[in-house]
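Yeah, one chain of the complex is gone here, protein chain that is, but the others are all in their spots.
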Amino acid sequence: MTDAALPRPRAGLRFERWAPALLLVVALLLYVLIAVGTGQSRYLTWDNLISVLGRSIALGLTAIGQTFAILVASIDLSVASLISATAVLASVVMNGDPAMILPASIAVLALGAIVGLVNGVLVAKLEINPLIATLGMSLVIQGCLSAFVSNFAGSVPVEFQYFAYGTLFGLPFSLIFMILLALAAWFILRLTRFGSDVYSVGGNREAARLAGIKTARVVIGAHLICSLCAAIAGLYLASRLRSGAPWIGADGVYDLESIAVVVIGGTVLAGGRGGIWGTMAGVMIFSLIDSIFNIAGVDAFAKQVLRGIIIVAAVAFYAVRSRRLVA
Amino acid sequence: MKRLVALAAAAGLALTAGAFAQAPNFDDPEEFAKQREQLTATPMGPEGMPWEQYLIDTMADTSAHAKEGPYTVCFSNAGVNNPWRVVGYTNMTEEVALHEEIGEFIHVDAEGSDDKQIADIDDLLAGGNCDILIVSPNTTAALTPAVEKACAQLPVIVFDRGVNTDCPVTFIHPVGGYGFGIQGAEFIAENVEPGANVLMLRILPGVDVLETRYSAGRRILEEAGLNIVGAEFTDGDNAKTKSIVEDYLARGTIDAVWMDAGATAVAAVEAFEDGGYDIPVFVGEDQQDFLRKWQDLGMTAIAPTYPTYQWRTPIIAAVRILQGEEVPGPEWVLPQPAVTQENLEAMVNPAMPPLHYAMCGCEEMPNYPQAWGGQ
C-alpha cells in the first residue's frame, strides 16, 4: 500500500506483464494433463473449451470494472449487492414484456451510475477508506433490496435471454460481449487521457495532484465505471437466471472473487499498475480451476481449501520479488 | 449522506412497484389441502422402504430411454452447504454403490450458486457422456432454462426443489413444506390451551420450502386460537436463536415453540434450560441432537421431517429409467412421516453425529453408520 514511488527495475515490469499469461498457460496445461491423465480426453473439445470460457461471464464483467477501482488505489465491495439489486430491478421492470427491455436497461445503468457516483464521492471527497465506504454501501443496498423483495421477482422476456443464451458466429453472445467490453476498457486505459490519469492517480495520488490532475474526478470516474460494469453483470444474470433474486450477487461472491481475479491478473492492490488483459487471464484461470475441480472430482470442501491456497500463491508469485512493504 | 438516503428511497420505490405483484404465492389453500391429505394417505410401493414408495399413482413410460449398461449417471448438485445435504449426499453415494449397473457416477457441486450450477450443467452436457442427468436445483426459477436444455439431450430427473417445466422424466420430492408446517402446528394446537403463547422461529425469508412451512403453521395456529407472540428469523445461527429466545423469555411466558427447521432447536431448548424455565411444547426436526434432548428431558415434542431418504430415490429411478421400467411420474411424491413420542425410541441413536437426520432410511445400508460419521 505504501512506497509506490520506489523505483523499480525494468525487468520486474516485464515479468509482471507476462506473469498472468504464464499463470494462464500453467492452468491450461493442468487442465489438459488432468483430463488426459484421468482418461477423460472427451473434455478436450472445442465445445468444451467454449463452455469453460463461458463459465464466468458475470465474474468477468464485474472484474473489468473492479480493475478500474483497484487501479486508482480504491476497491469496491459493493458490487455483489449491486448485482443483486440491478438483476432484480431489470426483471421487475421488464416483467416479461419485450417492450420494456430498453427502459429496464436504462434504469439499471442509472442505478449503477448513482451507486458508482456515491461510492466515488465517499472515497474521493469525504476521504472515507474505500473498504469501509463500499462495505457500508453494500449493506445499504442489500438492506433496501431485501426490504422489498425476498425471492425471485419479475421475469425477463424470452428475447432478453439472448444476452445469456444466444449465439453469434457460433460463439456465445455473452462471451463476445465480455471480450468487447474488455476491449473498450483496454482502449480507455491505454489510449485516453482518463486512462493515463487512472494510472497516475493510482500510482501516487499526491504526485498526480501536483501534476495538475483532478484526482477526485478520476477516482469518481473509476468508481462509476466499476458500478456500471457490475450493473451490466446484473443484467446478464437476470438474463441467465430468467429473473432476479436478492441473493444472487452474494451467492456468487462476486465482491471478493472479482477482487481476487483482478489481483491474480497482476493488478497491484496498491494501485497504479496492472491492466485489463491480466484481469481477463485471471477470470479464465478461475474458470479453468473450476473445471479442473469438476473433472478431477474434487470434493466441495477440498475445493475451498485449494482455492484459498491458489489465490494466495498466485499473488505471492508476483509479489514475492517486490522489495516494498505491503499492508 | 442525503444522496444516499435519496438513492435508497428511489431504489426502494422502483422495486416495490412490481415486486409485490410478482411475489410467488406461498399460501396456497389448494396446495395446503392437498398436502394435508397426502400426510395421512397410505403410500403405494414396498412396505418399510419409504424411499421407494409413492403417493400419486401415475406412471411415466420410459421405454424410449432403455439402453445397455453400464450406465454413466451424472449429478448436478446445488451444494453440500448444510448438514441436511451432507446426510442426503451420503445416502446418494451409498445408494450408487448398491447398483452394479452404474459404471460411472459423475458429481459436480455448484457450491450454492445458480450461475455456477448452470455452467456445471453446460459442462456435463458438453463433455460428460452422461446417460442420464440428475439435478438438485439451487433455485427453481433460475435452473429452469438449463434443465430444459438438458431435457433435449437426455433423460433428466429432478429432486428436492422443482423446476418450472415438466420436461424431466420425473420430479421426486416428499409431500412438501405445507405438510411439514401442518404436522408441527397441529401438534401444538392439540397440546396447549387456546390462547397460549407460541413463538415461531424461522431461518430466513424467501426460500420456498421454508415459506410454505411457515404459512401452513401460522394458518393452523391462528385457526386454533393461539396467540403468536412473534415470528423471528434466526439465520440458522445457534447463538442468535438462543439470544432471541432469551429476549422473549425476559418479556413474557412462552407455552410452545414452533420452528421451520430443527438445526437450531437445541439452542432454543437450552435458552429455557439455562434460564431455569420449564421446557414448553416444542416442534423440532429429526436431527439426532434434538431427538436426544427430547428423550433426556422428557419433553412434549414432535419432529416433522423433510426426509433425507429422498436422496436415494433419484438413483433408483435413474437405473429403472435406463432399463426402460416405468417409474412414478411426472411427479414422484414420497411419504413424509414425523418423529413422535411413539417412534422416538427407535429413531434416537447416540452413536450418530448431532446433526444427523434420523429419517435417512439408511440404517440397513452396508456402510452404516461409519459413512454418515457414526461410531
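List of remarks:
When the chains are written out, they are named A and B in that same order, and each has its own residue count from 1.
The rule we apply is simple: a contact is a pair of C-beta atoms (placed from the backbone, for glycine too) under 8 Å apart; a residue touches a chain by one contact, two chains touch by 3 or more.
Simple rule for what comes next: contacts and distances are computed from a predicted model.
The listed options are "Sulfurtransferase", "Dihydroorotate dehydrogenase electron transfer subunit", "Aminomethyltransferase" or "Autoinducer 2 import system permease protein LsrD", and the UniProt record of the chain not shown names that protein "Autoinducer 2 import system permease protein LsrD". Shown as candidates are B:Ala60, B:Cys74, B:Leu201 or B:Ala263; the residue that touches the absent chain is B:Ala263. Note that of A:Val140, A:Met178, A:Ile248 or A:Met284, the residue touching the chain absent from this view is A:Val140.
Mapped onto chain B, contacts with the missing chain fall at residues 1, 4, 8, 80, 82-83, 85-87, 233, 236-239, 241-243, 246-247, 250-251, 263-264, 266-267, 270, 274, 289, 353-356, 373.
Not every partner is drawn; the one left out touches chain A at residues 1-5, 70, 73-75, 122-123, 126-133, 135-140, 142-147, 204-207, 256, 259-260, 263, 269-271, 299-309, 311-312, 315-316, 319-322, 324-327.
We adopt the following convention: only the chains that are shown with their structure count from here on.
Put simply, the C-alpha centre of chain A and that of chain B have 34 angstrom between them. Interface of chain B with chain A (complex): residues 3-4, 7-8, 10-12, 14-19, 22-24, 79-81, 106-109, 111-116, 118-120, 122-123, 126-127, 129, 138-142, 144-145, 205-208, 211.
Residue ranges on chain A touching chain B, taken from their complex, read 40, 42-43, 45, 47-48, 50-52, 54-56, 58, 85, 88-89, 92-93, 95, 107, 111, 114-115, 117-118, 121, 137, 140-141, 144-155, 161, 165, 237, 240-243, 245-248, 251-253, 290-291, 294, 297, 299-301, 303.
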